[in-house]
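Only one protein chain is missing; all other protein chains are in place.
Chain IDs A, B and C follow the sequence of writing; residue 1 opens each chain.
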Amino acid sequence: MIGKALELIEKGKLRLRVVDQFIWEEEFGKRAAKWREAVKMADYVRLRYIEKKTGRHYEEIQKCRIDTADAKKLTTGIEQKIGAAKIPLGFAGPVKIKGDHAKGEFFVPMATNEAALIAGANRGIKAINESGGITATVIMSGMARAPVLEAKYMKSASRICRLIESKGKLYKELKREAEKDSKVSKLVDIKTYQIGNKIWVRFVFDTGDSMGMNSATKYAANAVRILTEKHNLRLVTLSGNLCTDKKSAHVNVLEGRGKKVQTEVIIKRNIAKKLFKVDVEDIVKLHWIKNYQGSALSGTIAGFNANVANAIAAVFIATGQDAAQIVESASAFTYAELTDKGDLRFGASFPSIEVATIGGGCGFGTARECLEMLGCFGPGKRPGDNAKKLAEIIAAVATAQDLNLLAAQAHEYELADSHIKLARGK
Amino acid sequence: MIGKALELIEKGKLRLRVVDQFIWEEEFGKRAAKWREAVKMADYVRLRYIEKKTGRHYEEIQKCRIDTADAKKLTTGIEQKIGAAKIPLGFAGPVKIKGDHAKGEFFVPMATNEAALIAGANRGIKAINESGGITATVIMSGMARAPVLEAKYMKSASRICRLIESKGKLYKELKREAEKDSKVSKLVDIKTYQIGNKIWVRFVFDTGDSMGMNSATKYAANAVRILTEKHNLRLVTLSGNLCTDKKSAHVNVLEGRGKKVQTEVIIKRNIAKKLFKVDVEDIVKLHWIKNYQGSALSGTIAGFNANVANAIAAVFIATGQDAAQIVESASAFTYAELTDKGDLRFGASFPSIEVATIGGGCGFGTARECLEMLGCFGPGKRPGDNAKKLAEIIAAVATAQDLNLLAAQAHEYELADSHIKLARGK
Amino acid sequence: MIGKALELIEKGKLRLRVVDQFIWEEEFGKRAAKWREAVKMADYVRLRYIEKKTGRHYEEIQKCRIDTADAKKLTTGIEQKIGAAKIPLGFAGPVKIKGDHAKGEFFVPMATNEAALIAGANRGIKAINESGGITATVIMSGMARAPVLEAKYMKSASRICRLIESKGKLYKELKREAEKDSKVSKLVDIKTYQIGNKIWVRFVFDTGDSMGMNSATKYAANAVRILTEKHNLRLVTLSGNLCTDKKSAHVNVLEGRGKKVQTEVIIKRNIAKKLFKVDVEDIVKLHWIKNYQGSALSGTIAGFNANVANAIAAVFIATGQDAAQIVESASAFTYAELTDKGDLRFGASFPSIEVATIGGGCGFGTARECLEMLGCFGPGKRPGDNAKKLAEIIAAVATAQDLNLLAAQAHEYELADSHIKLARGK
Partner (left out) sequence: MIGKALELIEKGKLRLRVVDQFIWEEEFGKRAAKWREAVKMADYVRLRYIEKKTGRHYEEIQKCRIDTADAKKLTTGIEQKIGAAKIPLGFAGPVKIKGDHAKGEFFVPMATNEAALIAGANRGIKAINESGGITATVIMSGMARAPVLEAKYMKSASRICRLIESKGKLYKELKREAEKDSKVSKLVDIKTYQIGNKIWVRFVFDTGDSMGMNSATKYAANAVRILTEKHNLRLVTLSGNLCTDKKSAHVNVLEGRGKKVQTEVIIKRNIAKKLFKVDVEDIVKLHWIKNYQGSALSGTIAGFNANVANAIAAVFIATGQDAAQIVESASAFTYAELTDKGDLRFGASFPSIEVATIGGGCGFGTARECLEMLGCFGPGKRPGDNAKKLAEIIAAVATAQDLNLLAAQAHEYELADSHIKLARGK
């Protein structure tokens, strides 16, 4: 069968994306019980095809199978699958979190290629744990999608904006239409932004434990029909880049996207001294020069932190999140100051951590197990509980990482030394 | 041995990070040939430890082993490893690239959880291939690290900046010192930025085929000693956030970081019509409203594109890049215009694609094979050739993806429909 | 008296700021009718003092008196006044405006030193008038002040934010307190932004025809007392730079500040050709490359226009506005596109034009007359009418200027030629 399929592909008679279907039909006579097997064979066929084309054998990929199927249909997941990519997986923690949703101690799975990353997180976590844990709270939750619509004239566009912003009849109608196909998602807000006869209508949805980009798109599309059919607007695009997805943008800082999370830990002065060999004053001072003055000079919008991206990327990849959303999820405004008692108040504001515990890459393989490790796989007791828990955990470990990095850089040369040594396995 | 190690860990007598060493000594009597085995057992011990602590069994993680060892030492790679995370791996292409380094047709491995992503890339690639391929070129290559130094007074800081910027004796001395431990890397530029008595000294290195962050840090540290020892400056930190690493920042747009890459493809009007069912004028118009006007409204710095992040993240993860650098690598300024003949000129400027073909996660597992699939594993013939080739390929496939997305959105509702259907496996 | 005052000043026995009071008492025996005279003499005394100190005579300044007094008190206006600065004053127009508040034809006073500026505005106006006039509308009106408050812990800060944002009891109490001393101003919104235990509370007021910065500060201070006295918050500062006053900031783009104004004009294709010697397509194309692509590359936040600052600064100075607010008032997102009929739709979105027709520099001298020339001096029939009218006029003339500049640049070299020739008086 594999040979036959390969032959057909090479002759151009079988397309790579439908190999699964072909094998299922030809080899397994369309028996539902054989779905998984058909997909597995199809993956192999495609890999063999690439091997022939590139003249190499890919042993590791061949061994690294992933089963993204579910019980309801033959093909799911990505197209032209050939297997799975492997990223080294470790863990940090346990980190003690006093969150609204994440309560207790968590072993945090982190997938990364970067040496010193987990060791760094762990040193930050140690300081946190010895100080009684880190507080974390989701202060806003909502996924945004912003279609662009076009009115005949600027004034008609203004009129529509005013109608929507006033939260009157039109707002309610849009909300009803947006929510009509949804079981869980709720429209939480609509804001409008205008340039001439164009308006960007930014819909925000609470989408429970899913990341929500697909549902927000669909529900926004439903609502938009009201505007195009009854209000003489023309749809330009369902996504006008003011959403803003997979780009670092200030609208997400002010309005939030996904989960807006705050963290806080009070590190005792003597604990910082013991673990980091620095005075807390030095951390505060460096924090301002590096995270704010340096970042201000660099022309950043949401990068007022030392390096939250490392931790956020590592947990995102471990838990099956949408890796392209690392771009805006790795936004943070850290803070560091002395308390009245001379201890260190440390934490960060994360405006847009976009996570899910259902859908996308969450449901299978190692990602599912990593979510289970955190106790937040699948839908929460109340919709959104698990996604918020995950967001709090990610914010906590990113804060730990940033704390450690600042403390480490507060030593002259320590960054260079430690980083390089660890990278080289010394 | 596993039981014994676990017991010691739980009693607090064995630290998780040194389990590898312990097993190698206890079980294998320090035989070099047994390194790999010791690490494998250590991974398992740690996983078992987590399983006990969290009261669950992680079957998939247990099965997903990754060998990050090399021939020279026992422990390499990340700390507290328990296995590997799996991300579904597919491929796009072959895409025809007319690059300076990437020449020919490439099957591009993409690791992602997002349905429709590879299908979308492929549709863009189809248009590219039918139009004769896409041009790509690296116009700048350099990894930056920007330490902060402190002078006694603002005027002394200014004086040092002037000395460095004038490229005279001090510049040469810094260059010599920066390069002294390097076989491959060359200092290509130093720029200074001042606020009062603080200066950010941004060193840029050509680091060949490695991503270069570690070496840039080390070599900058070497050079900085000249400034602290001979010029009465005090080191504040080796990284002052003007580098700028793992944050979206405009300094990387103007100065570049990693590889600055340009792409261009001329899509024939009739090909666009056939494949995308749209007139090229509609793509041009939408491109401006969405990628520029919408992005301008959103308050972005480097996000003037539809969605290059998807492709960039997928190839980064497949090829073992530093996933946190997706943040700034996913920067792009697209362009779309009509040629004199009425065809579509399309492409993008990518200011900071940070990639490696050696070091970090490149050397083992599926990542190595994905690099081999692209013909750019390991060091290039001339240093840097392979990293530049990889950057051109990534830019090409990201351009294809953006072209497709714009074309798709140029249809009303098509995004909503296609995206949702594919995600649901319909 | 003048000699005596000078002598006392030089001996350090009379402070420059109280010379007015001194003369009024000594020379005029505190007669209210002599206020103006006393101030005039005081101005002269101070000028004489400067002349002695700098060894020069300032003839023009001496001749250029300005009477900023009103009927109610001796000293008003600025401190250490010596006279007035003169800026050449011309006018553009009449421009035909179809605004919500500005209806009809307006001669627009412009104070500027820049040759070609008024000529340029006039050429744009000509195209506008021949096309039937320009539509303008204020879509948002509100002056913002954002104090920073500090809670004991991050969680208490979050709690307060939630209370305010939910628009419940606390919001109402803040609103009541904020409005208690106000006759005209109304609180229109409060938004909160948090970093750790700090919150930025952005109060927005409709302040009628005054620019509103002083009243917004005062009313915000009133409201803040509720938070400090009853909610255990500590005031850090009444202005936390998220207002944002006199800086270009994206919060003003999204939320607006002062007046958010939209403009639109449809320029007939043949009119553009006749007046500008260009095809409208060329204006559209240039607009995108320059105003969006170039601006995007430049790292701007609100500068997506060719040059609205010229017109805005000129009318601001002519009409006695706060010149430092040119910084954010000169923000604009232009647009240019072909209509279905092939004509040019042109206009801009101005997010934050901050103007007044009462208070500050509006009430006297040439500024008052310039406001009268526009028919918007003093309070409007309904509070705010005149300020909105002025904002619409400014937006209209800035749009005309941008249109002309784009059209001019659409000719190769025309900018260089015309600009230079005019500047040289050729």
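Here, a contact is a pair of C-beta atoms (placed from the backbone, for glycine too) under 8 Å apart; a residue touches a chain by one contact, two chains touch by 3 or more.
This is a predicted model, so every value here is computed, not measured.
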Touch criterion as defined above, residue of C:2, C:115, C:163 or C:188 at the omitted chain: C:115
Which of B:2, B:18, B:119 or B:195 contacts the chain that the document leaves out: B:195
Positions on chain A contacted by the hidden chain, ascending: 250, 253-254, 285, 288, 292-293, 295-297, 299, 301, 304, 333, 335, 337
Hidden partner interface residues of chain B, rising order: 135, 137, 139, 153-155, 157-158, 161-162, 193-198, 250-251, 254-255, 262-264, 299, 301, 333, 335, 345, 347-349
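FYI, only the chains that are shown with their structure count from here on.
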Self-contact between copies chain B and chain C, residue sets same or different by half: same
Furthest chain, CA centroid comparison against chain C: B
Approximate Å spacing (C-alpha centroids) for the pair chain A, chain B: 17
Distance from the mean Cα position of chain C to that of chain A, given in whole angstrom: 41
Between chain C and chain B, distance of the C-alpha-averaged centres to the nearest whole Å: 45
Residues of chain A whose C-beta touches two or more other chains: 193, 195, 198, 250-251, 299, 301
